[in-house]
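Note that this complex is displayed minus one protein chain, with the remaining chains in position.
Which chain is which? They are A, B and C, in the order written, and residues in each are numbered from 1.
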Amino acid sequence: MTEETVELKLPSRIESIGEAAAAVADAARRLGFAEDALFGIDLAVREAVTNAVLHGNRQDETVPVEVGVAGTDAGMTVTVRDRGTGFDPSHLPDPTAEENILKASGRGILFMRTFMDEVGWEHPPGGGTLVRMIKKK
Amino acid sequence: MTEETVELKLPSRIESIGEAAAAVADAARRLGFAEDALFGIDLAVREAVTNAVLHGNRQDETVPVEVGVAGTDAGMTVTVRDRGTGFDPSHLPDPTAEENILKASGRGILFMRTFMDEVGWEHPPGGGTLVRMIKKK
Amino acid sequence: MAELNIRERQAGDVTILDLEGKITIGEGNVALRSAVRKLVSEGKKKVLLNLSGVSYMDSSGIGELVSSHTTISREQGQLKMLGLGEKIRELLVITKLLTVFDTYPTEAEALNSFK
Partner (left out) sequence: MAELNIRERQAGDVTILDLEGKITIGEGNVALRSAVRKLVSEGKKKVLLNLSGVSYMDSSGIGELVSSHTTISREQGQLKMLGLGEKIRELLVITKLLTVFDTYPTEAEALNSFK
């Protein structure tokens, strides 16, 4: 029956990235994820919140980034929601392709997909982009 | 704007007491409470969850104890809800009175009241007892 | 790992229990109760609880100290305590038990006090 949810509402600024990652890492530790998984979860959350703060909400501090964690004995789901206009995740350049390898950005979603078991984007009612990431135990 | 909520749904057993305390302590630490306050918060949560598990739900593991944390920059509110029939908190014996001092129990609420700034009991719709504790920063 | 580890030592006719860990509901308070019951059943009635390794206690732990005190007093024995940390002392002040219990800062003083 054990269920746990954490919800954060944070201003869209760089400092919020570390705050969100710390809260999710605490929850993941309590849920019993191994150190190795914690590294990946922490990184994926940082990347998702970075995208929400920078691309979604363009660092408008009056607009919130909402982070949700739902944990069970089987694993955890992390959602990060911004109020931006979204993007098309099926048309992203591959950062490991030769023509992109020397670009300074574009690797965040690669890390999210590598370290989490499932990553998907949704457009929730009320607007904005919500990325949902699942990590199994 | 920073707001944080944590919600736990735990089976009514002794092990849940430590799990709840750990989750609340993690949140309190993130909210920036000092070590000294953390000790008191941890103890108050243990006492409240102990009462919910033992007195409220009588260790019926199929009945949940629900723990909520709402944190802001100003402090945190912790709620613990059981599904029991409740009690009258205005008619509790004083555990420090001479006739009670050698009793083996009856000190939990004293600790909750000592270490938290506000403690109150409610009867939420749907039944059971909800204790709400506030700790300011 | 057990929540509370208990080691038993003898100093003359005084039995010292060195407690290490937490005395909280569930494991910790049950372990203390069994240890004290065992001593009483063996006729060991001069008991010194060394709490210097106890980092944490809840109200059920405090209750267990009270029960231990009562159990041993009832047998005309003596229960004394040693090495209370700042936090445990605070809990005994709040509950007004600090004056009920016999507490000592050092083992030598505690042992000396048994007659």
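We adopt the following convention: contacts are C-beta pairs under 8 Å (C-beta built on N, C-alpha and C of every residue); 3 or more make two chains touch, one makes a residue touch a chain.
Quantities reported herein were computed from a predicted structural model and do not represent experimental measurements.
**Q** So which of the visible chains would the left-out chain be touching?
**A** Spelled out, the missing chain touches these shown chains: A.
**Q** Considering the complete complex, identify which of A:62, A:90 or A:105 is in touch with the unshown chain.
**A** A:105
**Q** Considering the whole complex, not just the chains shown, which residues of chain A touch the missing one?
**A** Counting only chain A, the missing chain is touched by 14-15, 17-18, 39, 43, 46-47, 50, 95-96, 101-105, 107-108, 110-111, 114.
The working rule: only the chains that are shown with their structure count from here on.
**Q** Could you tell me which chain lies farthest from chain C when each chain's centre is the average position of its Cα atoms?
**A** A
**Q** Can you check how far apart chain B and chain C are, centre to centre, with Cα atoms defining each centre and the answer in Å?
**A** 27
**Q** State, to the nearest whole Å, the distance from the C-alpha centre of chain A to the C-alpha centre of chain B.
**A** 31
**Q** Note the residues in chain A that touch 2 or more other chains, in rising order.
**A** In chain A, nothing touches at least two other chains.
**Q** Residue numbers in chain C touching 2 or more other chains?
**A** Touching at least two other chains: none.
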